[in-house]
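Here the complex is missing a single protein chain, while all its other protein chains stay put.
Chain nomenclature is as follows: A and B, assigned in order of appearance, with residue numbering initiated at 1 for each chain independently.
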Amino acid sequence: MKFNNKNISVSKTATIGDNVKIGDNTIIYDNVHIGNNTIIANDCIIGEPVNSYYTQKEYKNPKTVIGDNSLIRSHCIVYAGNKIGENFSSGHRVTIRENTTFGKNCNVGTLSDIQGYSNFGDFCRLHSNVHIGQKSNVGNFVFIYPYVVFTNDPHPPSNILNGITIGDYSVIAVHSILLPGVKIGRNCLVGANSTVGKSFEDELVIVGSPAKALFSVREIKSKEKDKISHYPWMYNFERGMPWEGKGYDNWLNNK
Amino acid sequence: MKFNNKNISVSKTATIGDNVKIGDNTIIYDNVHIGNNTIIANDCIIGEPVNSYYTQKEYKNPKTVIGDNSLIRSHCIVYAGNKIGENFSSGHRVTIRENTTFGKNCNVGTLSDIQGYSNFGDFCRLHSNVHIGQKSNVGNFVFIYPYVVFTNDPHPPSNILNGITIGDYSVIAVHSILLPGVKIGRNCLVGANSTVGKSFEDELVIVGSPAKALFSVREIKSKEKDKISHYPWMYNFERGMPWEGKGYDNWLNNK
Partner (left out) sequence: MKFNNKNISVSKTATIGDNVKIGDNTIIYDNVHIGNNTIIANDCIIGEPVNSYYTQKEYKNPKTVIGDNSLIRSHCIVYAGNKIGENFSSGHRVTIRENTTFGKNCNVGTLSDIQGYSNFGDFCRLHSNVHIGQKSNVGNFVFIYPYVVFTNDPHPPSNILNGITIGDYSVIAVHSILLPGVKIGRNCLVGANSTVGKSFEDELVIVGSPAKALFSVREIKSKEKDKISHYPWMYNFERGMPWEGKGYDNWLNNK
């Protein structure tokens, strides 16, 4: 239904892998590479020219890569200069500005707004309507929930860009704000609606405005299984994870 | 201006009522029914295929119904499998995922993101940029304001989906978060920027992070009329409501 080869525009300098599907009304600009078996749904823009396009006479679109086996849903805008790893998937109307890298197997939800100049590891899950400021560095297996904002300017407006750093396996719950320069360790849980103004070590539950470390994540009991902790969550959640069907320790020991 | 029959795509298996208008660049996919006198503005997608479309060979698009006399503004995406009642209206760029039902006379504002598998009664008003997690159950005459988030996972990420329940006539003010499994009674007011972590009975003003019941809604004085309470609001607000021009009690007694 979505692939009728209607009103599609693909630049002559784009390279399109094998078995790629491109939806109606989608535009692929110069210097884009689309990996094998990837689906770009309808009404997307891939390789959106960066700002200098509007002012430079001799503009050349930077290289953009969308990895193999990815699925970009309708109405997304992926700027030029991004490198997106294999098995990526997105919701609708996502905006990813230039010089952003995603590792493999990442998801970005509907309406999320990645401001560019940021890096994400593998298996990150950004839910709907997440706002990631420039100069953010996000580890692997990080979950970020709706309306979270990563900031970078400590006294706006200024010329400082102090991005956010998030360690592997950490979880940032809905509506939380990470203030400029904050570093969150591994295996942390930032609770809903928190305003995080300082950095925190590993395995902490971080809650409030201003946010404080309440206790170890291991103190949160599972609501699915008796008498165990839910966190670190890798022992209790495996959908879409590389340890699916074999357990986290098994996967870790055989990596 | 908006209806020039340009670049419209309507599936042969869609059924289009009498006197329907469809805007330019809009796509109506398989198995969609559009009710009589309904307007689908430009650049919309109605009956967006669900995820299995990308993986199943023999995919069949579930039935989608848009009721009579509805108005869907531009750039909305309504997934297949939704049943939307009559007199519905939407803002722009709304996303409604699969298996959502709306009663009659509901409105959903610009950018709102309904994650699917949820039910809304009649005369619900969702303002701009509301995020409704899966498994939500919303009564009749419920008002939900911008950037409100309904969550469902008590210790993310997990496999639990504990949706939100909202009673008739309740109002959820801007930027509030309802944590997983919360039930709000009838005639409640959840104040701006609240984080609601437990359930509450009827007619309460619920405010804060974590949210507490402050007092009865009847203690909020009207700023429009002397010496009366504003809540329950049905006695003081009637625009677009079925008791418009005749009063709430009158309507209730003659239903």
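FYI, a residue touches a chain if its C-beta (ideal position, glycine included) is under 8 Å from a C-beta of that chain, and two chains touch if they have at least 3 such contacts.
In this text the structure is predicted, and so the values were computed from the model without any measurement.
Have a look at B:K63, B:H92 or B:K183 and name the one touching the chain we're not showing.
B:H92
Taking the full complex into account, find the residue in A:I16, A:I77, A:A213 or A:M241 that is in contact with the omitted chain.
Counting the whole complex, the residue in contact with the absent chain is A:I77.
Any idea which of A:Y147, A:F200 or A:F237 touches the chain not displayed?
Looking across A:Y147, A:F200 or A:F237, the contact with the absent chain belongs to A:Y147.
Considering the complete complex, identify which of A:N25, A:T100, A:S136 or A:S222 is in touch with the unshown chain.
Among A:N25, A:T100, A:S136 or A:S222, only A:N25 touches the chain that is not shown.
What is the set of subunit A residues that contact the non-displayed chain in the whole complex?
Touch with the absent chain occurs at residues 7, 9, 11, 25, 27, 29-30, 43, 45, 48-49, 53-54, 61, 75, 77, 93, 95, 111, 113, 115, 129, 131, 147, 149, 151, 154-160, 175, 177, 179, 193, 195, 209.
So that we can see where the missing chain sits, which residues of subunit B does it touch?
Interface residues of subunit B facing the absent chain: 1-2, 4, 6-7, 24-25, 39, 42-43, 71, 74-75, 91-93, 110-111, 125, 128-129, 143, 145-147, 171, 173-175, 189, 192-193, 208-209, 220, 222-224, 230-231, 233, 236-237, 239.
Criterion: only the chains that are shown with their structure count from here on.
Go ahead and note the Å separation of the Cα centroids belonging to subunit A and subunit B.
Computed value for the inter-centroid distance: 27 Å.
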